[in-house]
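Only one protein chain is missing from this complex, and each of the others stays in its spot.
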Amino acid sequence: MTTSFPPAMRSRPVYGVLTARPGTGHLIVADGEGADAVTDMIAAATDAAAMLARSHIIYVPGPTGTDRAETLRALGAAQFHRSPSFAACLPRLQKVLADAQMGMQIYVAGTEGVIGQVQQQAMLAGLPWQAVQTEHRGSTVRRVQCVHCKGITEAVRTDPFPCSHCGLNLFVRDHYSRRIAAFQGVNIDAEDPGQVPPPVERFA
Amino acid sequence: MSVGAPKIPVRVAEVVEVNALIKRFRFVRRDGGPMPVFSGGAHVVVDMDDHGTRRMNPYSLMSDPADTSGYEISVRRDDAGRGGSLFLHRHVTPGMDLVISSPVNLFPLDARARKHLMIAGGIGITPFLSQIAALSRLGGRFELHYSARTRDLAAYADDLTARHGDKVRLYLDDQGQAIDLNRLLQGQPLGTHLYVCGPKGMIGWVCRTAESLGWPKSAVHSEEFLAPPVGLPFQVQLATSGKTITVGPAQSLLEAIEAAGVDAPYLCRGGACGECETDVLGCDGQIAHNDHWLTDEQKVGNTKIMPCVSRFQGKTLILDR
Partner (left out) sequence: MGLEFNDETFRGDYTFRNSAKAIARFPFPFAEDSYMYSVNMEPHLPGRPGSVFEHMFDVDEHYVAEMRDRAQVLAEDPLRCQSLPHMTLAGWDLLELIMESKARDYPQWFSLTKDGNRWHWINRPLQIEQSFTFLDETTLPYGPMEYITRQTQGDFTLQDQRDDNLWIEAGMVTTQADWSLDFDIGMSFHEWHAPVPLAHEMRVFDRALKFLLNLQLGAPVRRFNWTMTVDPLLDTSPENYPKWGPSKTTMTPETIGHRQHLRVELQTLHRLPRSNAIVFPIRCYLIKFEELVTVPKWARRLHRVVRDIPDELATYKGFIRNKPLMLDYLSKYDDGAPTSPGIWPE
């Protein structure tokens, strides 16, 4: 099932449901439970075989350990690649985007961190971000940038949390930067140093 | 809340017959000062006094945006139109005084584009002329595919080819040449933006083909100025000013409102910019929504109207003006 999020401020990303669209090629990136969004899309496609013959699927296991690589591999796409982490597949993704032509469809499903970073790479390659189809599945852990030191902490589960770079205690805002592909973390005890409320697990 | 830019009083410096259908007009400031620099794709509204009838038509600027000594437009004669182009063709001569608006751009280049792919049909070439001049100066990558009925009617084609060589491809209907759009749209690098300006049918064809080949909407840009359509005369009540006006067959609703001495905002006068959007307070009849601005929902609801291009048929139409 596609994740449903509570209403939030206007900069918070809104995700859709992947739908096969006409295109000269299909780049499909997913992590964790995002694999299910891909299989659902393929199942609903009018000509799945033709689509798969022009598809390149990149899959990364999810932050909570979900690994459906074999299910996706079994789809029989023209190219399939399982990467142990998003960082590890980044050079491959960048090469594919550099060689791509207009008409290629980009689909990304899974956690917000991976969705945001694929969108970021597509933008850097010159494609309008709106052209990337997205669907959220699985873990709601967040990728958060510390507004103070600029370091990014991956897979944040609690609010507040300590910045993995500078150690400041940060509260997690819904304010989201597409360029950085991260939510904003702001020091929670700036006005009253040391008074940090107990962390609550908001993202699982 | 509408804030108008200053109008520019100009003198016609030159009128050139480009071909059997098109004339080019050059405007310079009456006070001899420089024109504002503009961005490629911008248009101005030319304000004309056609023997007592006020006509205000939008035309794309085709001159080099960095040339502040004057502005140039090209006007295609429309024998079946409401008269603006006929007035320009028949009565506007060098030395005449006119008033034009400040430039407004509803068809800008996307500055992020890795490549600009331009498709022009007929007189739709004009915005591309100013865009190409700007791109050439800044070193931007572009490719122009220009189709016209005959070589004689392919205005500025020779000049474009001479200056830009391989970047310009010409297609002539009478020689059976046509743009191979499928092929063209399948070979473009990521980050290409597509622009089309020409007849309605061509714009529709290009946009549909791009969509079917997987081009994202935000990378496809088009401009079509709608000439206000002619139609049956109709009556309108202006609630705020307490006037009832009659819109003539060749007059737009906006022109009729202005002729009644009621101030109404506008920018493009072609159904594209949204500036003249007006609240409908009462409607017993059928509004012909001819604009590109209102959403389908708004059009069905009949709560808004764009008086620059839309008309009405029925018993009563009451507007908040």
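As written, the chains take the letters A and B, and residue 1 is the first residue of each chain.
Here is the rule we use: a residue touches a chain if its C-beta (ideal position, glycine included) is under 8 Å from a C-beta of that chain, and two chains touch if they have at least 3 such contacts.
As the structure is a computational prediction, the values presented were derived from the model and not from experiment.
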Can you work out which residue in A:Arg54, A:His148 or A:Arg202 touches the chain that's missing from view? A:His148
Tell me which of B:Pro6, B:Gly176 or B:Gly242 is the one touching the absent chain. B:Pro6
If you put the missing chain back, which residues of chain A would it touch? 9-12, 128, 130, 145, 147-148, 150, 168, 173-180, 184, 186-187, 190-193
Can you list, in ascending order, the chain B residues touching the missing chain? 1, 3-6, 36-39, 42, 65-66, 102-105, 108, 110-112, 134, 137-138, 218, 267, 273-275
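Everything below uses one rule, namely that only the chains that are shown with their structure count from here on.
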Compute the distance, rounded to whole Å, between the mean C-alpha positions of chain A and chain B. 42
In the complex, the residues of chain B that touch chain A are 112-114, 185-192, 194, 211-219
Show which residues of chain A lie in contact with chain B when the two form their complex. 21-24, 97-98, 100-105, 125-128, 130-131
